[in-house]
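Dumping the structure here so I can ask a few things about it.
Heads up, one of the protein chains got dropped from this complex, but the rest are sitting where they should.
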Amino acid sequence: MSFKNILEDWARYRRTREDGGFHVYEHKWGMAIDLNKCIGCNACSVACYAENNLAVVGPERFAKNQVMHWMRIERYWDEPQLAQAVPASQYQENGGSFLPMLCQQCMAATCEPVCPVAATYHTPDGLNAQVYNRCVGSRYCSNNCPYRLRYFNWFSYYESSWPAPLHMQLNPDLTVRDKGVMEKCTFCVQRIRRAKDKAKMDNRKLGDFEFQTACQQTCPTTAIVFGDLMDPETQVSKLWAAHQVELGKAEQDKENPDLRGYRVFEALNTDPKIMYMERVREV
Amino acid sequence: MSGNEINRRDFLKIMGLSGAGAALAGCDMPSYMTLEQGKEEVIPYVVPEEFNIPGVGVWYASTCRQCPAGCGTHGRVREGRVLKVEGNPGSPINRGKLCQMGQSGLQGHYNPDRLTKPLVRKSGSLVEANWDEAMDAIKQHVGSGGAGNRFAWFTGTVSGHQAVLLQAHLEAMGSGSGHHYVHEVVNTAVSQAVNREVLGEALPRYRFDQARMILSFGADFLGPWQSPVHFSTEYAKFRAAPRGILVQVEPKMTLTGANADLWLAVRPGTEGVLALGIANALLTKHNRDAGQLPADVRNTIARYDLDTVTRITDVPGDRITKVAAWLNERGPSLVLSGLSAEGQEHGYDTAAAAMLLNIILGNVGKTIVSSGSFPFPQLVAREGSTQSLSAFAEALDKGAYDAVFFYDTNPVFTAPDYMALGAKLDKVPFKVVFTNFRDETAMHADVVLPIYSQYEEWGTHVPAYQGEGSFISVQQPVMNPLYDTTRGFGDVMIDLLKMRAPDKYASFKDYYGYLQQAFASFPAEVKQGAASEEAFWQQSLQQGMVPVKRKEGGALTAKAAAVAIPDYSQNAQYPYHLIPSPRLGMWDGRHANVPWLQEAPDQISKVVWDSWAEIHPDTAQKLGVAEGDYLRITSDQGTIEVKVYIFKGIHRDAIAVPLGQGHEEYGRYAKGRGVNPLKILSPLKDGKTGELAMFGTRVQAVKAGRNEKLVRMGGSEIQAGRKLVATVTADVFRRTEGGGKDVL
Amino acid sequence: MQTKDINEQIKWAQINNDVLRSLENPRMAYWVAVGICVAMIACAVIGVGYVYTTGQGTLDLYWPDMWGTWIGTFIFWIGMSHSGTLLSAILHIVHADWRKPIYRFAEAMTTFSLMTAGLFPIIHLGRMWNLYWVIPYASDRGIWPNFRSPLVWDAFAIFTYLTSSALFLYIGMVPDLAICRDNARGWRKKLYTVLSLGWAGTDRQWRNFRKTYLLMACFLIPLAVSVHSIVSSDFAMSIMPGWHVTTFPPYFVAGALYSGCAAIITLFIILRYFFRFEEYMTIPILEKTCKLTFVIAMAWTYLNAIEFATVWYGPDQVDKELLINKFTGPYSPYFWAMLFFGSVMPFTLAFEKLRRHIPTMFVVSLFLNVGMWLERWMIVSPTLSLSYEPFAWKVVWPSIVQWAVVFGSFGWFGLLFLVFVKVFPSVSMYEVKEMVYHRRRAVVDDNAKALHRRSSDPQPAAEMPGA
Partner (left out) sequence: MSVKNRGSWRRLGVSHSRCNERCDVGAILAALLALMLALTMLLPANAAYAADEGGFSVPITAPTPEGYDGGYADDGFKVPNAVPPKGAYDGVNVEQPIEFPHYIHTKVNQINCMYCHTYARRSKVAGIPPLSKCMSCHLVIATDKPRIKKLTEYWEKGIAPPWKKVHDVPDFVHFTHEKHLKKFIFDNPGMPVEKAFEVCAFCHGEVKNMTVARKVKPLNMGFCVRCHEANNGPNDCWKCHK
């Protein structure tokens, strides 16, 4: 480490630090979730537990919300948009509203600028990365996430979650987190990397559906579509286009306002990369 | 061939290879320790398969055994450890998809409480033994000599060559298939019985993709009904543009109810009345042709005019007319009935009434079509029922058996208290339980045999409901057995048969050999022109299934069954109905020992790790309880105390307590958690099929006084005006994406 | 009724004696106090050790409320530090000489509360042993901290403020240390000899001293303001409702001065009682401090009102809901308590009778600080537990461990202060003498006018400082 090194290193740092880290993106991994198809069955959530080494915390800690569910199914009983359309009843006549909530992988992520050690940053493929071994656990990122999608290792969960031989199921492709580290949905980055490496090894472009995220793969109703938003040919890009939802907008100006695509808390201008398609009810 | 197997097994052996071990270390000290040179060991293979590369996962096709549906799976194996299970895209049942139970089969396989050694009862208590002792004990009881018909098998749903072996064993024992009790709490026995009478086919094929409207009387087809994943995939088609309407009628909101366009809370046990009421409306208002109905049926229907039905069922009249109108316009439709409607003393008639609607609407042949018949009857699934449970209990009363073998079932947990099954079992001289865990039944056994988990076992399975195309699903081990002190159920069966019928079975080394020979003996058209037996075998393993051609059943013709539904009667002493609702995840309680499923919230109430009682706000007000208060629920058979969850998705007269918890054994994750509502069921049966009337129990409820936090996921249950789940009406949907033209 | 800030007839020797006496033979009460503080620190140490080994979960922090009372207390202590600078620097520049007898311990308070505050961001880290990653150092791995993060700015701001205020405290003490040196024996002699930097009170030394002191004062004032502005940006920079408020910097600074002044009153009364400083920490000075506090309290209340108004008439629905939630929701008791202690209680300071009644002032000043602590907590927790995502709403009471450490931090501060008052003069001797001197000159001038003397006439000899 010479004086020169430091200066170069510093210059590189300044170059890469503007605009969330990168100017040119290889991919922008995005998602489209159809709430008309989602039945809220939890399959995605459990698949996420299986794929991403999520710790089981047990009832006592669950009661304190010290819980790890990167993919959580939110369930609401009211439906503001339908309030006037449906006749009042003392029963839950239009069923429940299910919302699969996972990290929105925002392009203008609010968690990124606040991390003191740059443990969370934007990768060249547009992912909102969380580097476990860099994290010091200031928890600022979670406090600044409007979606509340970051989860903290309050304890060394790995000591209690996988009594032998349960630990043999752990996925070797990604790290098991220790106490004091923030974690969140990674869009199954280990699968992305595996597929990209494979494509690179035989010098070809990565195709659509060459790999799937764990939640997408298991979803019984195929409500979840995942892919590259940079490539207009992928199914997810087509869905976004069809629903006239675009990245980089604080609110969409749709020619056809009836199209169902929307993004949660869009007005906050966090520019999430997950588009939801509105739930449908016959009234 | 067996040499081939040796290599396979060796390949499936667990390896610890550099960088590939379970990265069981966080970001701190633990991981640095692994850096000390010469501390960790790297053990290479002795003789590896060519395609086996450390650090690269390999996928194996197999079959999911988490519930009787029999989905096809792919298991990801790395360094000999199965890490992840995904659906098999080739399987026509689940088309590459899987439910949460399928995903968490891994934790059953790697479960820390798995039974690793045989248990033998010595001087009253179960002690660990080795296989020889265990098999000797079995040999001296049922090894030779005529047990005749004083021997019985008690199993869960079985099919494929397992069923064949069981059948063979029963015959070898001289008892015959009459003594094979097949038990499932969550079943569709009643509607199958109705189908058999009305359509002549127990399980016709339901064409969700054809239906424009589904009216379901408590058939939770997105949850535990026949084949959850399959019907979920079908549901997706049904909901794709042009979007079909789903109307769910049930006392307690199930997952299907939560996704219905219109969810109708009906007074428990009056679903049939509502069906007849709708039929009435269809005939009178929409003057549908009732020609094909016999006179008595028409008279029955005529009795149920709108006011009567509204009074009995507690469903508002306008809703009933609306549903009738929808059914009239949106053909072809499909009317289903399920557990909560059929689990009554008049369950059969309720199901028949639902089927009546299908006949009136002319759905038979359109959305209900023949599924033909399976070419190999001996492989067809023996589906479980609750009738068999009570029949078994009665048989035990008579002291009918000297020896009973149990496999893939836990009757002591699922049997109501009034059957006192545990006590009766203790009177049976010799009980053998094949299981993976120390479950309640195992604790009453004389010999407990630890068998392979679903990822270590060979087998073939024929799902009862197969949808389009039919096939034999192949189960192959995706990893080497974790414990060399466990054995495959099939292998043990072969040994048992060798005891009784050595001449026929001596030639088989083990179940694996037996299967291969069975495959070799398949007729040519099944082998799809495979070059050789070996080639056919390998291709079957790769596909994870053997497609077979089923005999077409031709067009279905329906003849309406007579329907007689008793009038609804209030019960002053026990004003409420107990709804022991099964749920996707826990199923009937067999998955309570899986941490992932314990921590995966219930879809409706979002409660985890516990039992709860769902009640309506009005009821809560009447009882003076708030969320988390304990409710003392008493039937004529006993009492349970459980915390309440209050929401509007349940009928006022109903108290729903989900199945699954309340285990007294079954490992650290299940033991002593929550309550088991099945225990306090009243001794009621469906008149015609003899199925338990699971949903017919009347209870009284009082505030117990205790209060404890109900561990629920999530804070607010309303969106507080934010746009989280936005909802549009279906006509908007049809305008943009409907009319067949999906946005894509 | 005493009206003079200080009795100008007091003798230099007596000042020296009184102050130096306070440094010697501590009484039982002192040791009891030390004991108590050590016990409190022990609580905190045990608590932190427990967290360190078990994990942050033992604080009953939870998703999504990940900060809780520790960060609140951190802001509280930072705030506490500001009034020291107010008295020693700002009042110095505006020549309010009544500050002279009391600024010393206020400045000490600044330094020590900063030393306390600095601990909280460290122990609240999930992996505190990696704290040094926040500091920009040339790493072999070529990684730098994220300079966009307010937490990194905090690190800079606090360290700068701590060093400079400590320096300011020390520089201001040099002449007094010289006096101590001349009167001390044993280890104290050695200590003071080193610390007093060979101060001889020569003319040149005095001139340089004044320049340095003024310079430091000017440097410190903007620094003090910026520090709490930066701390406020921890919140103002986020997009969370109730945090993203543009008025936060002035609001925080006002709150800071407020809690600081309240703390000064408390310590003022304690020192006056135990060290018999009636001669120097006189009622009129207390009264002046109280007036100052009252003004700041009103400013704080006003800024509060502004915040509520901006939210109420602003466009953001979620912000508004949160505000309503604060007034009526699960946190409302603490919120109302904060408003009562912070905005209603200070009106006691408006009445001369109460201002001059020491026991009342003691109690009031304590409650004012309770209010200010609640304010900080009310900034942190409600926003976190009840923000945009309704599904994540949850309210949990902080665990005993959190309380133990918050409690212990007061012990830590107390211990530092106790050590200080026994080692260093807590009243600035030379400045009190200046003050007395100036007062005498004033008196002399009055007499002159009264006797119609010409000012050119020779003055009656007045005792000069240092004589």
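Which chain is which? They are A, B and C, in the order written, and residues in each are numbered from 1.
In this section, a residue touches a chain if its C-beta (ideal position, glycine included) is under 8 Å from a C-beta of that chain, and two chains touch if they have at least 3 such contacts.
A quick note: this is a predicted structure, and the numbers were derived from the prediction, not measured.
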Key: Option touching the unshown chain, where B:Gly38, B:Gly124, B:Gly291 or B:Gly529 are the choices   = B:Gly38
Task = Out of C:Phe156, C:Phe294 or C:Phe362, point to the residue that touches the absent chain in the complete complex.
result = C:Phe156
Note = Touch with the missing chain holds, among A:Ala223, A:Ala242 or A:Leu268, for A:Leu268
Missing-chain contacts mapped onto subunit B = 17-20, 23-25, 27, 30-32, 34-35, 37-48, 53-56
Ask   = Please identify, in ascending order, the residues of subunit C that touch the omitted chain?
value = 136-142, 144-145, 147-148, 150, 152-153, 156, 233, 236-239, 244, 246, 314-317
Query = Given the full complex, what residues of subunit A touch the hidden partner chain?
reply = 1-3, 6, 10, 14, 16-18, 108, 110, 113, 121, 123-124, 127, 129, 131-134, 173-176, 186, 189-190, 193, 197, 200-201, 250-251, 267-270
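Methods note: only the chains that are shown with their structure count from here on.
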Task = Work through the pairs of chains, note which ones touch, and then classify the graph as line, ring, star, complete or other.
result = complete
Request  = Indicate the whole-number Å distance between the mean C-alpha point of subunit A and the mean C-alpha point of subunit C.
outcome  = 44
Message = Using mean CA coordinates as chain centres, what's the gap between subunit A and subunit B in Å?
response = 32
Inquiry  = At least two partner chains per residue is the criterion; list those residues in subunit B.
reply    = 27-28, 714, 718-719, 721-722, 724
Task = Could you list which residues of subunit A touch at least two other chains?
result = 67, 72, 74, 76, 99, 135, 153, 156, 179-181, 265
Query = What residues on subunit C touch subunit B, complex-wise?
reply = 127, 317-318, 321, 388-394
Residues on subunit B engaged by subunit C in the complex (per definition of touch) = 27-28, 714-716, 718-722, 724
Remark   = Per the touch rule above, subunit A residues touching subunit B in the complex are 35-37, 39-43, 45-47, 49-51, 56-59, 62-63, 67, 69, 72-82, 85, 89-99, 132-133, 135, 153, 156, 158, 161-172, 174-181, 214, 217-223, 235, 238-239, 242-243, 256, 258-260, 262, 264-265, 276, 278-283
